[in-house]
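Each remark here refers to the structure printed beneath this line.
Left out: one protein chain. Kept in place: all the others.
Moving on to chain A:
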Amino acid sequence: MVSPAAATIEPIAPLRPPTPPPSNPSRPLHTLPPPFTSSNLQLLAQGAEALVYKTTFLTPNTPCVVKYRPPKPYRHPTLDRRLTKARILAEARVLVRAGREGVSVPRVLGADWEAGWLVLGWVEGGSVRAVLDGWTERVKNRRKAYEASTGHAEEKEMLDLMSRIGSCIGHLHSIGIAHGDLTTSNIMLKSPSADLNSTTNGQAAVPSSTSSGSAIPSLAGQITLIDFGLASHMVPHSADEEGAVDLYVLERAFSATHPAAEPLFAEVLKAYGQSWKGAKGVLKRLEDVRLRGRKRSMLG
């Protein structure tokens, strides 16, 4: 089987001095294909996949978001076209379907999968991440000032907000869609005023209550989910798993914000549990996902 005499030991050449490849400081900038001009583009985010800009679409006072997936120079052009097309279409389909079923998501205004762009309606408002950051900051300050009086009203509003988040996620899952990247940055609180000139689906926004003092921003507004780049239609046999992973990702986003934000998440789960008939299975699965951590042990 093993014949040691037949082969010789391979000597491996000694260490040579390190030669790091030169880095290229002149980074190529992407230009958006027409009909977008570079004049009123405002870069919102640069992910691994897409560049996200704010601009206007069709009329100068229709604000919109352009999600542009530039061609990847490392990818074979055929493969690149195939993936870009599949991903733009998948994202658009999920958004259209979610919108039709009454989940508040950005509207799809247009897409060109050959050119690599998707145009979405602008969502006016702030992210839940910003709300949580502001809230934890105020909690800290209140603790310092030993002042609990102003806290109660806000506390109640926060719990109400969490409950609306839980119901919204439940609604999304109930129509068979997993978000895939459910962080607090991807959950928005749409400003009630922004609904005036748009005809989005869903219930009318709750009027803002200003009773709890001017320093505290209003927590009214519709929960709107954004960034469906990793979203998918759930496969029946793994729906519990996909739903649980969504919740787990969100839970980690909460605990990463501030330890004080963790109890709030319980309220999200409570509302989620009452939101749809499959919720029980998902919540049960969530316990497994937590135990497993992010990853299962590697086998190869």
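Assume contacts are C-beta pairs under 8 Å (C-beta built on N, C-alpha and C of every residue); 3 or more make two chains touch, one makes a residue touch a chain; residues count from 1.
Methods note: contacts and distances are computed from a predicted model.
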According to its UniProt record, the missing chain among "Trafficking protein particle complex subunit", "N(6)-L-threonylcarbamoyladenine synthase", "DNA repair protein RAD5" or "DNA replication complex GINS protein PSF1" is "N(6)-L-threonylcarbamoyladenine synthase"
The one residue from A:Q46, A:S255 or A:Q274 touching the chain left out of view is A:Q46
In the whole complex, of A:L83, A:V139, A:I175 or A:A266, the residue touching the missing chain would be A:L83
Chain A residues touching the chain left out here are 1-2, 4, 7, 9-15, 17-25, 27-28, 46-49, 72-76, 78-79, 82-83, 180-181, 230, 295, 297-300
